[in-house]
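Can you keep this structure in mind? I'll have questions shortly.
Missing here: one protein chain of the complex. Every other protein chain is in place.
First chain written, first letter: the chains are A and B, and each begins at residue 1.
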Amino acid sequence: MSDMQHDARRPYVRPMTGWWRKNPYFVCYMLREGTALVVAAYAMVLLTGLLCLATSEAAFNGWLAVLRHPFSIALHLLALAAMVYHTWSWFDIMPKTMPPVYAGGKRVPRHVITRAGIVTAIVVTLLILLLTWSLT
Amino acid sequence: MMKRSNAPIFWALFGAGGMLSALTGPALVFITGLAVPLGLMFAPEMMSYERTLGFAQHIAGKFFILAVIVLYLWHAAHRIYKSLHDVGIHPSPASRMACYGTAMAGSLLAVYGVLAVGF
Partner (left out) sequence: MSEQQRMIDIEVLRYRPEEDAEPFFQTYTVPFTDDMSVLQGLQYIKDELDSTLSYRWSCRMAICGSCGMMINGKPELSCHTFLRHFYPGGLRVEPLNHFPIERDLVVRVDDFIGKLESIKPYIIAKEVRRLEQGEYLQTPAERDRYEQFSSCINCMLCYAACPQYGLDNKFMGPGVLALLHRYNADSRDGGQAQRMELVNAEEGVWNCTAVGYCSEVCPKGVDPANAVNINKINSAKDYFINLVRPREGGK
């Protein structure tokens, strides 16, 4: 290729700024990834409680008192919404991350795998609630 | 020759934590953050110092508490690390340390915690 032809080509590279705001699919993706912040925050709330528990009764009661504060209740409501979205989006993408599954000689369709995951989540939720209630 | 990535370690932890949080997250947030503090469905005494200590001192309780805290932290660390790249903060030793370092610190504290509450 001659030098003149090299000069004539001037490929234009478009910037990636704001890429995810431009498409609803990407907005949902970023929200899905954003649930990680809630998972981390909740784990740290539990960790704090654990450390308070290991410290003293007063420390642990302090942690309980913070949990009763309306601000904490509001945040946990948002956290619950985020967790539910995490559960839904996790099983929504799960079939895409798995090798093909066969049952009865036929390939199990994607939505069946998702539904199975959601049902499992509901069952585990009920089991946890039941187990906790049986401890009262 | 392309260098082999160490991502599988963090990805496996991400997957385990993601599955655990997908299955248990809503229930746990509801119980500890809403139901018990508000006295909905469960009496607030459910999470009293004595009862919680008893739970944490039991080997099964320790296992459960540790699994939840540690796996949730490693799931979140990996996802956040990847998401930083999505918003323009590119992979670097600093971002890796911030994300995975926090998860490691939290995990170590959790191990300390479940041992410190006694048996």
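Following the convention adopted for this analysis, a residue touches a chain if its C-beta (ideal position, glycine included) is under 8 Å from a C-beta of that chain, and two chains touch if they have at least 3 such contacts.
Everything quoted here is computed from the prediction, not taken from an experiment.
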Absent chain, residues of chain B that touch it = 1-9, 11-12, 82-83, 85-86, 90
Ask   = What is the set of chain A residues that contact the non-displayed chain in the whole complex?
value = 8-14, 16, 19-20, 22-23, 25-26, 29, 33, 93, 95-100, 107
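Quick note on the criterion: only the chains that are shown with their structure count from here on.
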Inquiry  = Per the contact definition, I'd like the list of chain A residues that touch chain B in the complex.
reply    = 17, 20, 30, 33-34, 36-37, 39-40, 42-47, 49-51, 53-54, 57, 60-61, 64, 67-68, 72-73, 75-77, 79-80, 83-84, 86-87, 90-91, 117, 120-121, 124-125, 128-129, 132-133, 135-136
Query = Okay, in this complex, where on chain B does chain A touch?
reply = 17-19, 21-34, 36-38, 41-44, 46-47, 49, 51-53, 56, 65, 68-69, 72-73, 75-77, 79-80, 82-83, 86, 88, 102, 106, 109-110, 112-114, 116-117
